[in-house]
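In what follows, a single structure is set out as structure tokens and then discussed.
With one protein chain withheld, the remaining protein chains of the complex are depicted in position.
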Amino acid sequence: MVLAVTSSPETDKEGFLRNTGDWNPAIAERLAELDGITLTDDHWEVIHLVRDYYQNYRLFPANRVLVTKVREAFGQSKGNSIHLMKLFTGKPAKHIAKIAGLPKPPNCD
Amino acid sequence: MSTILFVFSRPPHGSINAQEGLDALLMGSAFTTCSVLFVGDGLMQLVAGQSTDDLGTKNFSLSFGALKDYGVTRIACSKPDLLARGLNKDDFLIEVESLNAAAMQAFIRNHDKVLNF
Amino acid sequence: MIVHTINKVSALGLCNNLIAEDDKVVLLEDGVYLGLQPLPFLVFAIRFDVDARGLGGLLAAHTESIDYSDFVRLCAEADKVCSWF
Partner (left out) sequence: MNFAIVVHGAPYSSEACLSALKFAKAVLASGHSINRVFFYHDGVHTANSLIAPPQDEAPVSEQWQEFGTGNNIELIACIASCLRRGILDETEADRYEKSGSNLAPGFTISGLGQLIDASINADRVVTFGV
């Protein structure tokens, strides 16, 4: 599957998968790359966590909830918004949702 | 800071009202202390074992499990409406306090604002 | 004191347990049909809705017709407003 920088059959113009069912780890790597992010173990911890959270609750966790959950799972050094900002530059929630293949969030906070 | 009581009175899936009410509650919890009271057929939102894959609506009932994470600590339902539907709290997917009429009136009085859905 | 608004007959079932003795009830839209029978609360009905449905002469003795300005005043006097629909 080829994923272009701009919209392709597989992604919309913001780079979100049109069909979240297409997601797999290799696609996540590519989606991240298009956002200028190289996935490391630290990224994967968060990606798996939000995917599990979505699977359990059908929700993308709100920022503060995400921070708490990361802290509970991986400790204080990672459970803070600075860590998440560093990993997923700019708007962490948007990048995480995109790379994790979760539904595009409405553009509101 | 004003506290908000969310009152949910619509059953799930027949309309989007219940789901959009929950969205508002989740957002509210980011700003202030929020509680929720289920009345009438709104209690049906809490019934465990909802399976919507074949229907094609979102199974947002699972999201109630996240209310604790979101800091919503008081989750209550109308005891008369519970009994009228032949339900008991074991039928629900999360722990919910059931309140009699006087307790519900106090619950409403103890919040600054009420948002009904 | 809480103002409860009711906009349809079936919505009374949601709130009749929740209306305290000193609360007030404002009937609007199709809720004004509830004003035809005596209710055990202090009841007001929006005049526009009453008139639109031809209920002017049919309201129960204790249902008081009010304008929107009265509705606003009741809300301002209340501690909060609870809407049933």
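So that you can tell them apart, the chains are marked A, B and C in the order they are listed, and the count of residues begins at 1 in each.
To be clear about the criterion, contacts are C-beta pairs under 8 Å (C-beta built on N, C-alpha and C of every residue); 3 or more make two chains touch, one makes a residue touch a chain.
Here the structure is a predicted model, which means the values were calculated and not measured.
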Not-displayed chain touches, in the whole complex, chains A, B, C
Touching the unshown chain, chain B contributes residues 1-2, 4, 16-17, 20, 23-24, 27-28, 30-32, 113-117
Absent-chain interface residues of chain C come out as 5, 7, 28-30, 46, 48-49, 67-69, 71-73, 75-76, 78, 80-81, 83-85
Hidden partner sits against chain A at residues 7, 12-14, 106-109
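Definition applied: only the chains that are shown with their structure count from here on.
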Whole-Å distance, C-alpha centre of chain B to that of chain C, is 25
The distance between the C-alpha centres of chain A and chain B, rounded to whole Å, is 29
Touching at least 2 other chains, the residues of chain A are none
Residue numbers in chain B touching two or more further chains are none
Per the touch rule, the chain B residues reaching chain C in their complex are 7, 9, 39-40, 78, 80, 101, 104-105, 108-109, 111-114, 116
As the complex stands, chain C meets chain B at residues 2, 13-15, 17-18, 20, 79-85
Listed in rising order, the residues of chain A that touch chain B in the complex are 53, 56-59, 61-62, 64-65, 68-69
